[in-house]
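Worksheet: the structure to be examined is printed underneath.
All protein chains of the complex are present and in place, except for one that has been dropped.
The block that comes next holds chain A.
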Amino acid sequence: MTTPDPMEEIRASFFIECEELLESLQDGLTAIDAGDSDPETVNICFRAVHSMKGGAGAFGLDDLVRFAHRYETVLDEVRNGNLALGHDETLLFMRAADVLSDIVRASRDGEDIDTTAFDPTLKELEAIAGSDDEEDDEAAIAFQPMALSLLPIEALQSPLEVSDDAAPPSGVVISFAPEPELFRSGNEPLHLIRALHAVGKTTCECDSSRIPALSDLDPEGAYLSWSIHVDADASEPEIEEAFDFVDGLCDLEIADASSYPAPMAHIPGLPPLPPLESSTASDSEAPAPVVADVTQVTPESPSPRITLTVSDTGTAPPPARNLTPQKPKETSAEGESTPGPAQKPGKPAKQGQASPSPAKATVRVDLERIDRLVNLVGELVINQAMLTQSVAQAGVPPNSPVSQGLEEFMQLTRDIQDSVMMIRAQPVKSLFQRMGRIVRESSSAVGKRVRMVTDGEATEVDKTVIERLADPLTHMIRNAVDHGLEHSQQRVDTGKSEEGTITLSAAHRSGRVVIEVSDDGAGIDRKKVREIAEGKGLVAAGQSLSDSETDGLLFLPGFSTASKVSNLSGRGVGMDVVRNAIQDLGGRVSIASTPGSGTSFSISLPLTLAVLDGMVVNVAGETLVVPLGAIVETLTLRPEDVRSLGRYTRVLQIRESFVPLLDLGTELGYRPPQKTHNGAVVLLIAKDDGEKAALIVDSILEQRQVVIKGLQDSYGRVPGIAAATILGDGQVALILDPVDLMTHAIRRTRPTADALAPTG
């Protein structure tokens, strides 16, 4: 790329836009695949590809242009109804979208694009399109970034001094009122009008009536509008094409001149027309009502006519998109662009490119800034805790203004923290879309037909979690395709549909995010798992294992059930890596499998990696934090509820059930098993699968939010410990991972003669 520096930024935002476009393309294709037959959906796909092509042209990304162009051509065929869209075509389109995203990424990173990689898809696209004169078209779209040249108004008018008053009532009448956005994005009406001129003889009239006095003039505003009569029997799509790159950036209306000769007469003498005059006058003073005015005026405008509003679709939308009272924002904010008489006020097509819901105003922010903010808020929380502690130590009465102020401060801190965390939250949709691609690629690699169903795409998770979840999830999806689902024939034999289904779902569940990958395959072959585990010496022969314990063997390092090593999975680095990655995120993964009907992997993750509601407890003189989410209940330990079970172990009777008793101090190696635990408190903790344990702690200090500080960077994994935090007194306290603790627990609570030395 020979782009100068200022272009870099534009280029960067082009690629960000590409990501969004790719996303909407994927959405559209998924909808089509799910049976959406709305022509608008195809249009969305077309527009996405088209916009990428346009941008790519501007940056000289030839490969991207070439592919997008071909892709677009095929989509156009579909759009025009020349090509029926079946399942296979949709799949091809999805593959093409994958290739397109590869090219976009390679272009962004300035990598060489491996044309051989996308040629096959290109050929396939050509094959179904019956490609023709693509070379010509390519020339047509070679569009250069242009500088915004502010020519005098005369100059804008003069090149087309074809002001022919005796315009015949044939041809096409275009009314074109650019918005400031159009100029900002580097477009130039002159070029557009010239392009029209190339189509046919053009009569152009510039309406400069809306130019305000110099003192009121916004130098970046758009005050001119044009009324163009093209004397051509050119079909409208060609004319629309000229405006393709500015759609949504202007008020544009194209109408067949012959269908309404009456207004034609007005055009040469355009400014100003009677009904508009009042509104033009009021324009600068009271912008907001103008739109309303026009909305009312328009119905009175002369003679019914066939109106074709060029919307984003570039194709014929429902006619006469009229009288939509528009948010006054765009039209009025700059006191410009009062719609001319030949225009309708609304331009609803501008927003909501992909979704019917109105686009929300968003700001792109550097992630680093957010991280900084998150860190600062973390410090704020610690500071607030320190302050609370010192106020308490100073013996200030609880109802004094200081304490009350502090209370409010605490509330505010919490609110700020929640809000900041929300900034980092992102819907899992982008992640799921990437997984869609994995499903497509891996299913074609193993020759299975697989459909992916997603659910809960809008579930929001911390951005870091999303990023770090991609790898493990990819692995799980591949596993599901490769091992989980049976081959088509086998499926048919067992009475299932030939096409396998993989369901990817996300949901919030009690303060955590649960992501599930399930397949409708054969389920885990526990006998085989067992054999392999025994064969590899992972489990002793004859050892009795429950079903869930057997399933858990899959997570052992070096386990692989695939009898054949495929290039997809089965290299023996699998689920253990997945589990570690998820544990690093403070998450857990569990399996549920029903023979014959499928397997479901469930990942449970914390909502955020930055804060946690915890219970601060004291054990053997150490202060620890237990995540509140893991605690089912707390109770005082009554000696009569404790029962000895084995030589070293005890259980606790809670109502009618018995729960293994763990001494936190012993488990962490702080102290040997104790004879008695007088006055101790028990925290009842539960795993996701319902397994419970009673954790003995000496006392509960308080319940509060803590800022999570990672330990992982300093040490490998510390069993039973998730992270650390800094308490109000500046001391570091460790945050417990109760589930991990339960898994690794030695469960020794009875002291013996040869008392176990602390394992620390």
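In this section, a contact is a pair of C-beta atoms (placed from the backbone, for glycine too) under 8 Å apart; a residue touches a chain by one contact, two chains touch by 3 or more; residues count from 1.
Rule of thumb we're sticking to: contacts and distances are computed from a predicted model.
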item: Protein name, per the UniProt record, of whichever chain is missing from view ("Aminomethyl transferase family protein", "Purine-binding chemotaxis protein CheW", "Pyruvate dehydrogenase" or "Branched-chain amino acid ABC transporter permease"); value: "Purine-binding chemotaxis protein CheW"
item: Candidate in contact with the missing chain, chosen from A:39, A:60, A:200 or A:669; value: A:669
item: Among A:379, A:613 or A:633, the residue in touch with the chain that has been omitted; value: A:379
item: Which residue of A:406, A:553 or A:724 touches the chain not shown here; value: A:724
item: Contacts of chain A with the absent chain, listed as residue ranges; value: 378-379, 382, 622-623, 667-670, 709-716, 718-721, 724, 726, 730-734, 759-760
